[in-house]
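Everything on this sheet refers to the single structure shown next.
All protein chains but one are shown at their positions in the complex.
== chain A ==
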Amino acid sequence: MSVFMDLNILAITDKKKLQSTIETAAHLGYSTVAINYVVEPQQKKQQIPKPESVTELFEKFPIVQGKSRPIKVLNRLTVVATDASHFRPSNEYKSFDILAVYPKTEKLFHAACMTYDVDIICIAVTEKQPFHCKRSPVNGAIERGVSFEISYTAAIRDSTMKKYTIANAINLTEVCKGKNVILTSGAEVPIELRGPYDIANLGLVFGLSEGDAKAAVSTNCRAVVLHGETRATALGIIHTMKRMQPTGQEQEEESPAAKKAKVVKV
């Protein structure tokens, strides 16, 4: 079973437009989308935005094409880093489901691959990447489960950008051999979205094999979402959630004493 995901829909202040974009994504068959907040710390006074509550966006989430479940919406933060001081783990990052970093220099790319606690590393699509992806940091990132993102909206908008996107993508996929690559839209308006099968086929242009291209829109994205969850839950060992008090008490009373002790231990 494959579930398609699009982990990059740009956050815009116009709520109506955002809604129609997400509706289109559901119509195309994406089961999960992530609303992307971009922050550029080199511009002075830019605050990390507070993610809007997802439940406020829709009264009733649109149903995904071909499935009976409603679409799942996540929040994502992208930090554009030109200097090592721009990315520092803080509590503000914790309110986002997925954390991405867009390194502008080779040194930062190396650091992002090897040490930064992120889920996604973005690859330049609007300019020629100023550095070459080296094998050792890329392998390190794959080992840590960090993914590389190629976004295709810039390629659709402009033919020069298309050249850069394809060049940078091939540059990356040759080094990482098609592993841990995700393809996302980065769309602002519904018309910039594309269907998951079209994008899987577009992966062939980016130098991915057939299987890798399909994984880039389905299983790799799932891995990213799960990696995002592990960040919030201490490597996935501990997971805390609020539960309704009254029903919880009833259950505890019903369960036998031996079982109760076990639960406490865990």
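Here, contacts are C-beta pairs under 8 Å (C-beta built on N, C-alpha and C of every residue); 3 or more make two chains touch, one makes a residue touch a chain; residues count from 1.
By our rule, contacts and distances are computed from a predicted model.
Trainee: Determine which name in "ER membrane protein complex subunit 6", "Ribonuclease P/MRP protein subunit POP5", "Protein SEH1" or "Protein Mo25" the UniProt entry assigns to the undisplayed chain of the complex.
Mentor: "Ribonuclease P/MRP protein subunit POP5"
Trainee: Hey, which of A:Q19, A:T82 or A:N201 is the one touching the hidden chain?
Mentor: Once the missing chain is taken into account, the touching residue is A:N201.
Trainee: Of the residues listed, A:I98, A:I156, A:V181 or A:A215, which one is in contact with the missing chain?
Mentor: If we include the chain that is not displayed, A:I156 is the one touching it.
Trainee: Write the list of chain A residues that the hidden chain touches.
Mentor: Contacting residues on chain A, toward the hidden partner: 24, 27-28, 63, 65-66, 152, 155-156, 159, 162, 190-195, 197-199, 201-202, 204-205.
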